[in-house]
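Every protein chain except one is present and positioned as in the full complex.
Note that the chains take the letters A and B in the order they are written out, and that residue 1 is the start of every chain.
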Amino acid sequence: MDLFKIFSISGSGMAAQRSRMSVVAGNLANTETTRSPDGGPYRRRDVIFQAVPAEGEFSERLADLSDRPNDVQGVEVVGIKQSIRPPRKIFDPAHPDANPEGYVSLPDINPIEEMVDMLSAARSYEANLSAYNTTKSLIRKILDIGRNP
Amino acid sequence: MAGFQLFNFTHQLLELSTRVRSARHEVLSANIANADTPGYRPKDLDFQSVMQSAVESNTDAIARGSEALPRGPLDVRSMVYEPEYPDNRHGEDRLDKNSVSIDRQMSLLTENSLAYEASLTLLSRALAGLRYVIGEGRR
Partner (left out) sequence: MSVIKNVDLVYRPETLSRPQGVEQAPKGDFENQLKSALGEVDQLQRNAEQAIQQMVGEGKGDLQETMIALEKADVSFRLMMQIRNKVLDAYQEIMRMQV
């Protein structure tokens, strides 16, 4: 049991799910945001997961994944993509960001969808945590090989 | 190990089984880490067939009493495969085409861990027994 490798696999799973939860939290916080730094309403964000080789050395992480399809792989957030869905349009002429026709562009974020995503991320996180704890007790058991009865 | 063999076939089998279980633990942990990776398909290690082929390819050596089962780190890559689960729709039902069932992977992981601990316990006891015998029953 390669200690570094096995913990990095479960650790990467936990880290990736945490990123995902962060992004979902950001979406939930910005359901009504009409002004974003790039102009226009906030756009829903999503994480992009990718399987990466779980070896410890940096040089091996650069190797082409397709050459080693059966390698044990961890996961990594390789980017955050913004939704290309068109914004919701609400008729509200009194709103400071209303366009000349009286419509406000709001982010196309469905809170229920986001909550389901959050629950799924939490569940995956816990599964990885459980695997991590199982690994810990297995390692203690291995160390017991050397212990006198 | 001519003239000095302490570790009989059972010990070697135990040692090999712990190594295979350890490799399988890595593979199953990787599935759980990739439960939401687009396009990822769960992998597994066929414990039975690995043990079977290790014993079969070494029956002559084993009968002679020499240490014949594979030594050194196992080549995990050659043992890993993508299993066909009966109810698996290969991710067609998901937008990200991921086909990992967390529940199944968790129960496989638990089963493997228990078997792993059992092998480790047996191995520990076998070694403790050897030490005891060498010490002529004195401790």
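Just so it is clear, a residue touches a chain if its C-beta (ideal position, glycine included) is under 8 Å from a C-beta of that chain, and two chains touch if they have at least 3 such contacts.
From a predicted model like this one, the values you see are computed outputs, not experimental measurements.
The missing chain, though absent from the view, touches A, B when the full complex is examined.
Seen across the whole complex, the unshown chain contacts chain B at 1-9, 13, 15, 18-19, 22, 48, 51-52, 55-56, 59, 62-66, 73, 123, 127, 130-131, 134-136. Although one chain is not displayed, chain A still touches it through residues 1-4, 56, 139, 142-143, 145-146.
Quick note on the criterion: only the chains that are shown with their structure count from here on.
Chain A and chain B have Cα centroids lying 31 Å from one another.
Across the complex, chain A meets chain B through its residues 1-2, 5-6, 9-10, 12-13, 16-17, 20, 48-51, 54, 68, 70-75, 120-121, 123-124, 127-128, 130-131, 134-135, 137-138, 141-142, 144-145, 147-149. Chain B contributes residues 22, 25-30, 32-38, 40, 43, 76-78, 80-81, 102, 105-106, 109-110, 113, 116-117, 120-121, 123-125, 127-128, 131 to its touches with chain A in the complex.
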